[in-house]
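Sharing a structure, written as structure tokens. Questions coming.
Left out: one protein chain. Kept in place: all the others.
Chains here go by letter, A and B, matching the order in which they are written, and residues are numbered from 1 within each.
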Amino acid sequence: MENLLWLIPALPFLGALLLILFGTRLSRTLVAILGVGSVAVSALITILLGLEFLSNRPEFYHQEVWQWFSVAGFTPSIAFHIDALSMVFIFVITFVGALIHLYATSYMADDQDFSRFFASMNLFVGSMLMLVMADNLLLLYLGWEGVGLCSYLLIGFWYKEPANGYAARKAFIITRVGDTAMAIGLFMLFQAFGTLHIQTILTEAPEAWSVGSQMAVIVALLLGGAVGKSGQLPLQTWLPDAMAGPTPVSALIHAATMVTAGVYLIARMYVIFELAPLVQTIVAIVGAITLLLAGFSALTQYDLKRVLAYSTISQIGYMFLALGVGAWSAGIFHFMIHGFFKALLFLCAGAIIMALHHEQDMRKMGGLRHKMPVVYWTFLIGAASLAALPIITAGFYSKDQILWYALAGEYGNTWLYLAGLVGAFITSIYTFRMVFMTFFGESKTHLEHPPGKVITIPLIILAILSLVGGFIELPHNFPHVTLFSDVMAPVLPGIYANEGLAANEWMFQLVAAIVSLGGVFVAYLFYIKSPQLLTSIERSGFAMALHRFWHSGWGFDALYDVLIARPYVFISKLNKRDFIDSFYTGLARLAEGFHVMFSETQNGILRNYVAGIVVGAIMILTISLFL
Amino acid sequence: MILVWLIVILMAGGLLAWLSKKVNPEIPRWVALGAVLLDLILIVYLWINSKTTADSAWLLSYDVPWIPQWGVSFSLALDGLSLLMLVLTFFLGLLAVLISWKEIKNKVGFFHFNLLWVLAGITGVFLTMDLFLFYFFWEVMLIPMYFLIGVWGHENRTYAAYKFFLFTQASGLLMLLAILGLYFIHGSGTGNYTFNYFELLNTPLAPDAARLLMFGFLAAFLVKLPVVPFHSWLPDAHSQAPTAGSLILAGLLLKTGAYGLLRFVLPLFPTATVEFAPWAMLLGVIGIIYGAIVAYSQTDLKRLVAYTSVSHMGFVILGVFAFNEWALQGVVMQMIAHGLSTGALFILAGFLYERIHTRDITQMGGFWAKAPKMGVIALVFVMASLGLPGLGNFIAEFLTLVGSWQADNWLTVFATIGLVLATAYSLRIMQKVFYEPGPQRESFRDLSFREMLIAVPLVLGLLFLGLYPQPVLDMAQPAIKEQLQAYTSPEPTIAEPKTAVVQQPKATINANQIALNQRAFSNLQIFKSPN
Partner (left out) sequence: MTSAHMEAALMLAGVLFMLGLISVLIRRNIIFMLISVEIMLNAAGLAFIVAGTKWVQPDGQVMFIFILTMAAAEVSVGLALILQIYHQLKTLDSDAANLMKG
């Protein structure tokens, strides 16, 4: 199996290549087969590889395809390194990716750019796989930028609308800001280690650097890249706008996979993050603040997809929190479960949006419970998992673990825990606000396309995963299952909880459960039981101002617009004619001016010439007299 | 001898193309195509059969006396760097002939004469190892280019042609002064008056003399490159030139500046360049950022691309003055990749101009729906220009930055920020031309077979450079080591001891030589008082 590694990214790339070359000439069926098939076969290989991996438990698989280049000791290769961490990511990417591709064949069926869509999607899957499979940071960077490109192409997929193009460029440019920080980090890493090979760096770093050394700068720069890609503070503003893309894109790229690339990067380079405790604390703090800010923003959105977008930012905040407190495996576990339920929620949202003829405003939805039962139930499962309803949902187990380590972990403290807890409460409110607004109440719109089988099958599979996915890792006061962290153990170190608190773990679980159920109740209170409460709040001016502020994502967009975008465009426009050129044209003007002056003297009037001679003679005489 | 043929074929082809116009106006195209193709085949043959030996970077050389009493010889030599540049020259030359097939309708014979003579001049510049001959070829490529812009250009062509001519000519004269200065210093020092590059290489120079002479050379190369603030001829020349002219300007003429820096400035003045390096790198960074900012607001597509050239060439100077192998390999890659990607963008502008007769991007829009093939190809070029990994420019920029990081951290940081700005202007091209709905146009055809024949090799070339650049890097490596011999790395290199950067300084200056220099420098006064 190890020799087949290269096929996993190669197949989607091949699919993309074929679709780019011949896509317009192929029939839709063939395009769909190529597009879905390439990813599905990749997923199949991944599953086979994964089974072998689980049974043999090798430390890693490695395959070098070719040496990329070699300059004076800088020798990155196109080579793959698969360990448990990469395995989880590859699995989510190919498996969830294949389901989303399948779903998209129906979702995009009427679009005239059918083949372009699948070409870009395949390209994305290929690049994302490159990112997580790379054995050196340069190849990782290739995937990193590649997914950025695909994200740009797919956000701006419906390019006729200039707003979509704007959102696409915004996404690309803002993530590129992070990428630039990361690139500088790579230069520094290269200077420090003379290589960008990940495993070499990870083994050499603890010997070469002491804790708290200059390494912190490098780590902070890498964090910059991670923050940009994963939509964390302060580079989170692109993600809500990225919802301009087709919904399968939002599900795959902006929920399940690409935005978690930052999480992957941090987990991958955890050794050097551990060498910089300060930066690791920053990771946790960034996560905690982001999850709160995005949660509050999600509360106020009316666009179904924007709620999900903010919730994605918020959930990735949880992952950052986990990574920041050193609960590596918990962060990755939450990534996997989040991949399932968030993809599910997006796909359900897509089904709703399609059924309602591209209506995304939740205020115009309602009462869909009976009209779309499959979507309703699967959405409910996804929502329950997102809100972390206790015992039955996978989200509970993954999020509880994070909350627990945020308090009891090595770097955990009360504040981080509280932030996580408040976040969980808000999550549960906005999630069920979404459920109640969409599926309950009276029906407001006419249903156009009831979802077909191709839509519902991925939903059901993802719904099952969102429920049972959690059972592979249970807390130790439950039947203690640690399948996931066992697999992760060779790659990511375990975390030891505070002994004093461990005895009372059940208490904190109870609190988490109550908070999440409480959130559901609050949502029920405001949106089903007594909506008049909501209107009374809306009457207050302060509440409305706060609402607007949160709705606009805490004003970050406006801030960046005023601080960066506008001055840049202004300066650029101001200097459109290139002021340096005016120096040279000035020189030319000066020469021309002299030319005009002197040609003026050549006027053919004899007396002027004589006068000139006289004046000249007098001047010369005067000078020779006085000198 | 084969080296002489490379030049002679082009020059003779040019004359033949001019004369053959009388027979049939279509023949010059075929003559030009044949001549360039022949050269391309020759150079590829040379590449395949090149055997780099460990002891010398030089693959081939040819040397006959030309004006022996002045020490001028007709001396050509080929190393990896020249070979790569020549492959690029003939490849782009071929595209330039193809791109003009439909575009150029008047004075076809004279056009191809000029085109081939520019190429011949460039070939000469890349090959010659005699400074007198170098200056000769430098001028040979200038004058036909002046005609290309001035005769077949767009609406404001006369102005642009003059501007181009004045900038390059004035700076070229400064270089001539420096060449003569070097000639006399070397002559009076050793008694051997010669323009030969290899003999001039180890001329002992007093610091002041070295500095002055270096600035003379720099003047020509920095203007050609171009470096802000000497760039202002470039947007005008680029936007007014016919497509083939822009292609050759961007793809090749700018590279002669970079080549000159590598070939002449670095090895001839090892100490003076080290002194000047921080300023040069600063100029590079200013160019990167300034070019990017100005590019963003341009509405003339060709002008926009011209400013992106300014920005990209900033990386070249940044890398050249970092003095290490990564940076210089990056520079060589940048020369090639930028030649392809920016040339490609000018070709794209040419395609668009042929269809809608404007270069104004506000008059464009929505072409993706009408011309998907063009869209995809444009996307590749635009992505190359913003440095997407997997395409040649990324390797170039990354290596350059890795190298310059070793030399100067903060400047590298600012140069890297240039990548973000590159994203902004590059995506603007895509948005305005292909995505956003523009004015309604009745007919807009997709790329024809001939146009695909031009564009697809460029795409393949960029992908090849991005994914497997090793052959190019291997070819350039001995030459680069040769240029770097006189330098130690400005900073102690990283953990890997096998890196080739650390070399013993060759040009150690002892007291004896300084005395010699002082005498030599007094000879420089020749220029001031004819005595």
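By our rule, a residue touches a chain if its C-beta (ideal position, glycine included) is under 8 Å from a C-beta of that chain, and two chains touch if they have at least 3 such contacts.
In this text, all values refer to a predicted model and were calculated from it rather than measured experimentally.
For the chain excluded from display, the touched partners among the shown chains of the whole complex are A.
Of the candidate positions A:29, A:603 or A:624, contact with the unshown chain belongs to A:603. The residue touching the chain not shown here, chosen from A:21, A:211, A:489 or A:611, is A:611.
For chain A, the residues touching the absent chain in the complete assembly are 599, 602-607, 610-611, 614.
Everything that follows uses one rule, which is that only the chains that are shown with their structure count from here on.
Here the CA centre of chain A is 39 Å from the CA centre of chain B. Across the complex, chain A meets chain B through its residues 20, 24, 66-74, 78, 116, 138, 141-142, 144-146, 149, 152-153, 156, 159-160, 162, 165, 168-169, 172-173, 176-177, 179-180, 183-184, 186-188, 190-195, 568-569, 571-573, 575-576, 578, 580-581, 583-584. The touching residues of chain B, when paired with chain A in their complex, are 163, 228-229, 231-233, 235, 293-294, 296-298, 324-326, 329, 366, 368-369, 372, 376, 379, 383, 388-390, 394-395, 398-399, 401-402, 405-406, 412-413, 416-417, 419-420, 423-424, 427-428, 431, 434-437, 467-470, 473, 477, 494-496, 498-501.
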